[in-house]
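With one protein chain withheld, the remaining protein chains of the complex are depicted in position.
Chain IDs A and B follow the sequence of writing; residue 1 opens each chain.
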Amino acid sequence: MISLAGRDILHGWGKFVLTGMGLGLLIGVTLSMAGVYRGMIDDAQALLDNSGADLWVVQKDTLGPYAEPSSLSEDAERPIRAMAGVDRAAGVTYLTMQIAHQGKDVRVMVVGAEVAQPGEPGQPPHLLAGRRIVQGHYEAVADVKTGFAIGDQVKVRRNTYRIVGLTSRMVSSGGDPMLFLSLKDAQEAQFEKDADAIVRQRARTTSSPMLNPPGNPAVAEAVNAAQASSTNVNAVLVTVAPGADADAVAATIRRWQRVTVYTRAQMEEILVDKMIANSARQIGMFLVILAIVSAAIVAFIIYTMTIGKIREIAVLKLIGTRNRTIAGMILQQALGLGLIGFAVGKIVATFWAPFFPKYVLLLPADSVRGFVAVMAICALVSLLAIHAALKVDPAEAIGG
Amino acid sequence: MRIALPQSRRTLLLMAVLATLMLLLGFVAVRSGPLAPVKVTVVRIEERAITPALFGIGTVEARFTHRIGPTAPGRVASLSVDVGDRVEAGQVLALIDPVDLDQRIAAASGSAGRSAALEAAAASQVADASARLALARSEAARGEELFRGGWLTRAALDQRQQALAAAQAGLAAAKANQAAASQDRSRTGAERAALQEQKANLRLVAPTAGLIVRRLAETGTTVVAGQAVFEIVDPAQLWINARFDQTRAGGIAAGLPARIVLRSRLETPLRGSILRVEPVADAVTEEVLAKVSLDAGLALPPIGELAEVTIGLPARGRTLALPNAAIHRIGSEVGVWALRDGDLEFVALKLGAEDADGWVQVLDGLARGDQVIRHSARPLTASSRITVVDKLP
Partner (left out) sequence: MAEGIRIENLVKTYGSGDTAVHALRGVNMSVAKGEVVGLIGPSGSGKSTLLKCLGAVIEPTSGRMTIGDTVIYDDGWKVGDLRALRRDLIGFIFQAPYLIPFLDVTDNVALLPMLAGKPNAEARKEARDLLEALDVAHRAAAMPSQLSGGEQQRVAIARALVNRPPVILADEPTAPLDSVRALAVVDLLNTMARQFETAIIVVTHDEKIIPTFRRLYNIRDGVTVQEGPAGSHGPDGAGKS
C-alpha cells in the first residue's frame, strides 16, 4: 500500500514543515499562555512552600501577611512556641519595595527571617550559590531573578547589604523576586523611617508642649526613643510537631493568643482564590481564545491544503480510489501537521519561557493535554476538509 | 517501501528535519520543566580550621560623658564656649544669672558684722564685770579686817560681802553673753560663706579637659537644677557599644580581638578588643551587649557613628567542616543531602561552630571525603534526580 499522505508531504515538504512551524509558533504561544497561568498559581504555591510553614499567625482579623498588611509584636512568637503541638515558630516580615541597583530599579520583596539556625521557617530552602546569612546584620540572600550577584552591595532604605547567597523560585505572589535579610535588618527596613522623617518627627515632638514639657527635657527624648523602636513582625510562621494536627494547633493558638491563624489550605485559598483569581481567569480566557484561534487556523490550513488538491482528488476518485484512502490521506496530513506544530510549539515554548519576566511553568501534564488537544483539533477540523474532498464529483475530472 | 532516488533525498531531508525536531522535543521534555534532573553542586567534606566569628553592630560612644549644669535653678547669663571647643579642667564655661544672690550675700555680711559688734560689746561687759568683781572682792576683804578690828559693824560687812556675790554673778552673766554673741557671729559668717559658695556654683566650670559635644541651653534660658547646659566628653576615651545576637554569642569574653568597620570608612577596618561584656543583656532585642575599645593611636570616629564589629573567637583547630549552604532541616532534624553511590540520602548531623565565611564544624554524622550537596537549583527530596555540575546557575 502506498502512503498518499506521506508522498504528498514529501513532495512539498518545505512548505509543509514551514506551515507546521508557523502553526508551532502559535501552539507555542498557547502553551506559553498555559505556562503563564500555571506559573501564576505556582508562584503562589512557591511562596507558601518556601516559607516552610504549616501555620501562619497574623494580626487578628486580617488576611495577612501576603494579601493584607498585618502587624504583630515580635515577641508574639514566644508564647506560641511554648504551645503544645508547635515545633518551631519564627517571626517574619514582608515588604515589597523598589531597590536601585546599578542604575536600574529592581522590584523585590524584602523578607526578614530568623537566620540564626538553618531551616527556620521563612528562610530560603535551597541555595544556588554562595552561603546562608551568617552575620546577624548587613548580609542578604537574593533570588537569582533580581539580577544581583554574590558580592554585590545593595542599599535597602538606610543600610547597605552584601549579597552572600543566591536562591531561585523565591517570589512573592505577584512574582517579585525576594531578598532575604535577617529579621532585625528587615524590621529596620520596614518600620524605621527615613532620616528626614525622623528629623521632622523629632521637631514635632519638640514643639508639642505635652511631649516636651518645659523644664523636663527627658520626656521628649523618651518619646523620640519610643517612636523609633521597631519590634513588629508581619506574621509568625509556625511548623507543627510531627504527628500534631495543624487544624487543632491553629484552633488553640487562635483561642488563647487572640490572633488569626491560617492553615496551609486556607492560605492557599487566600492566595490562589482571592488574590490571583481575576488575573488567572483573565489569562484562562485568553488561553481559551488562543486555543480557538489555533484550532481555526489549523482548520483553515488543512482545508486550504485540501482544496488546493481538489483536481487530484477528483482524478483519484475517478480512477477508483476509495473514499477511505482519500480521507485517510487528509487525516494523516492534518495529524502530521499537528505533530510538527506541537513539537515546534513545545520546543519554542520551552526555549522562550525563561525570557518571560514572570515564571512560566510548563507542566508535562499540560503538554500531554496540549498534545491530545492539538491532535483532537486536527482530527476534528480535518473532517471539514474530508467532507469537502468527498463531495468532489469524480466527473469533474472528465469533461464535466 | 522502496523509494526512487530523488524522493529518497527528500525523504532524508524530511527525516532529518523531523528527527531534529523529535530530538529537541525529547530533550526539552526531559531536560526542562519538573521532569528535568535538578542541577546540583557537591562539596567534599574536608578538615578545615574554623575560626568562629561573631558579628555585631554598635555605635561609637564616649566612655565618659560629663553633663554640666547648675545645681540651682537660674537663668543662663552668658556662655563662653561652643560645641566643638576643647576646654581645660577648671575653665569657666558659662555663668548663670545669680538673680538676688548678691543681695542675700550683702544681707548676710551685714548680719555678720552686727554679730561681731555684739560680741565685742559682750567682751567689754565681761571686762567691766571682772573689774567690778575685783573691786568688790578687795572691799569685802578690807571689810572683814575692819570688822575683826571692830571698826565696822556686822551689817556693813554683810553689805560688802553681798556686793561681792553680785559682782561674781555679773561676771558670769557677762561671760555667757559673750559666748552667745560669739556663736551668733560664727553662724552669720557661715551663712554668708554658704551664699558665696552658691554664687561660685553659678559659674559652670569644666571638671576635666575635654570636648564640648552639646550645648543644650542658650543665654536667657531658665534652667532647672540638674539640667545639663553642656556635655563634655574626653575624645581620647571612646568605645563602641556593640550588640551581638544572643543565639551566637556564646564564648564572647573580655579581651577577644575585634575588627571594627566604621560606616564612614568601610575600606579601612580598625582594630580593637572587647573591654567588657555587659552583665545585663537586652531582653527586648535579644542581644548581648559589650563594650569594645579601639586600639590606641587611631584617628577617632564621630560619636554616634554606626560600626560593625567582628569578634574573632578562639580558633577550634582543624576539624571536619562543610559550607552552611548545604545544611537543611527536615522535620526536626538538621542535616545534609549526602551523595552516596549516586543516590541522595538525608544525613542528620551534629554541628558545631560556624565561621564568618559560612563554614560549619561537623561534630558527628559525616566522615572525611563524604560528598554532600552544596547548592541545588531546586529544593531536593530523596527521590530527586540530580545532575552534578560545577557551577550554578
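To be clear about the criterion, a contact is a pair of C-beta atoms (placed from the backbone, for glycine too) under 8 Å apart; a residue touches a chain by one contact, two chains touch by 3 or more.
Because the structure is a prediction, the values reported are computed rather than measured.
The chain not shown here is touched by just one of A:Val315, A:Leu335 or A:Leu383, and that residue is A:Val315. Across the interface with the omitted chain, chain A contributes residues 1-2, 4, 7-8, 10-12, 311-312, 315-322, 325, 393-395, 397-400.
We take it that only the chains that are shown with their structure count from here on.
Here the spacing of chain A and chain B, counted between their Cα centres, is 50 Å. Those residues of chain A that touch chain B in the complex are listed here as 2-3, 7, 9-11, 13, 17, 49, 87, 116-120, 125-132, 134-138, 144, 164-166, 168-169, 184, 215, 217, 231, 241-242, 340, 343-344, 346-347, 350-351, 353, 361-364, 367. Across the complex, chain B meets chain A through its residues 1, 7, 10-11, 13-14, 17-18, 21-22, 24-25, 28-29, 32-35, 53, 55-57, 216, 224, 227, 244-245, 247-248, 284-285, 308, 310, 323-325, 327-332, 334, 354-358, 375-380, 391-393.
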